[in-house]
Every structure is written in C-alpha cells, then in structure tokens.
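A single protein chain has been omitted from the complex, and every remaining protein chain is retained in its original position.
What follows is subunit A.
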Amino acid sequence: MAPIIRSSPAFAFLVFQISLIFSAFTLPYSSGSEDSYTITGRVNIPPSNVIGHTAKFSNVKVILNGGQSVTFLRPDGYFTFHKVPAGTHLIEVSAMGYFFSPVRVDVSARHHGKVHATLTETRRSLTELVLEPLREEQYYEIREPFSILSIVKSPMGLMVGFMVVVVFLMPKLMENIDPEEMKQAQEEMRRQGVPSLSSLLPSAGASR
C-alpha cells in the first residue's frame, strides 16, 4: 500500500500523528518491575451537533475493572493506567451524553505488556486503543412540535371532534332520510310528547 502523498504539510503532519498514535499503542510498555505494565489509550468523541458538550474532556472518566482505578483525560484525549498487572482487564468510559462499550483489554506478559483490545458489546477487535462512543445518549424525551394532530388526539380534542361530528354530520344524515319518514317520525315524537331541543331549555320555554 503506497498512498500518494501530495506534499502537503498538513497531510504529512496527520500521517505523523497517526503513526505517533500507533507507535504509542504498539510499543511495549514495561516499566521497572516485571509484572506491571501501562495501558495507554485515547478517547475520541466526534464533534457533535448537540449543544452543551463543549467542556467534554474535563468530565470524562476512564474506569479500570469496575472502579479499581479511575483516571481522567488529558486535553488531547489520551489516558493512561499505570501499574496494571498482566491479564485480562475491563475498561469503561463514563461520559455524560455518550454510551461507550466496555473494552476487554488483554495485557500480555509474554509480549512485554502488549495490549490487545476488544469491544465487548460489538465484539469488534480494535487495532489501536482508540475508544469512540457507540451512540449519543439523549436523556430527555423530545417534545413533539406543535401539531393539530396532537390536539385532536388529546381527550379534549376527541370530545370536541365528537361534538363537531354530531353537530355537522347528524343534520346531513337527517337530510338523507326520506322527508316523509322524517315527518312520520316527528309526528310520532310529538305524539309521545318527547320534548324537542328548544323546549328542553327553560329560557326557550319562557321566550315562547
């Protein structure tokens, strides 16, 4: 693989950066004593459109083995765990607004503290210990924007709707009925003495 490098300083710098990250990761870290190593990694939070995540790095914690040790991020996003024995460990990232998968980290004693990392949620193996959030977390329910439908759906809306149906559709239905039948029905009603709507209201009675 030979990428064509147009001699752009920025690009070269980027490559340099990447190689730095890579070397930082792959280089064996064995300090002083035989069986304790250092895990170095980086947390990368992609720039988000959600407002309020500007001071993001200062409130991120990186937790080893469920609280055995806790560390914080440097301004460039790097974190380090010191004096970690060889074995299989678990790294978790606690950052408000993001969900990070816990990372299984194997520190090999045979390869002088070479680190192998796997995301436990997706079972994806990481070539370098750069942790990225699986997803953003929205802690609040988002209010649905104002819509006629939401009003109509509410109990009161249903009530009004029902009334509208009765007021405007019922006469229509009445019209559809044969006028003679209608008259018959009305006469029947009168005979039975069922009061009409107007006579129901006392004021209507008075006005008569």
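The rule we apply is simple: a contact is a pair of C-beta atoms (placed from the backbone, for glycine too) under 8 Å apart; a residue touches a chain by one contact, two chains touch by 3 or more; residues count from 1.
By our rule, contacts and distances are computed from a predicted model.
Chemist: Among "Latexin", "ribose-phosphate diphosphokinase", "ER membrane protein complex subunit 1" or "Importin N-terminal domain-containing protein", find the name that the UniProt record gives to the complex chain excluded from display.
Modeler: Going by its UniProt entry, the chain not pictured is "ER membrane protein complex subunit 1".
Chemist: Given the contact definition stated above, which residue among A:Leu73, A:Val115 or A:Leu131 touches the chain not shown here?
Modeler: Answer from the full complex: A:Leu73 touches the omitted chain.
Chemist: Of the residues in subunit A, which ones touch the absent chain?
Modeler: Where subunit A meets the chain not shown: residues 31-32, 38, 55, 57-58, 61, 63, 65-75, 80, 82-85, 87-90, 92, 94-97, 99, 101-102, 104, 118, 120-121, 137-141, 143-146, 150-151, 154, 156, 159-160, 163, 167, 196-198, 201, 204.
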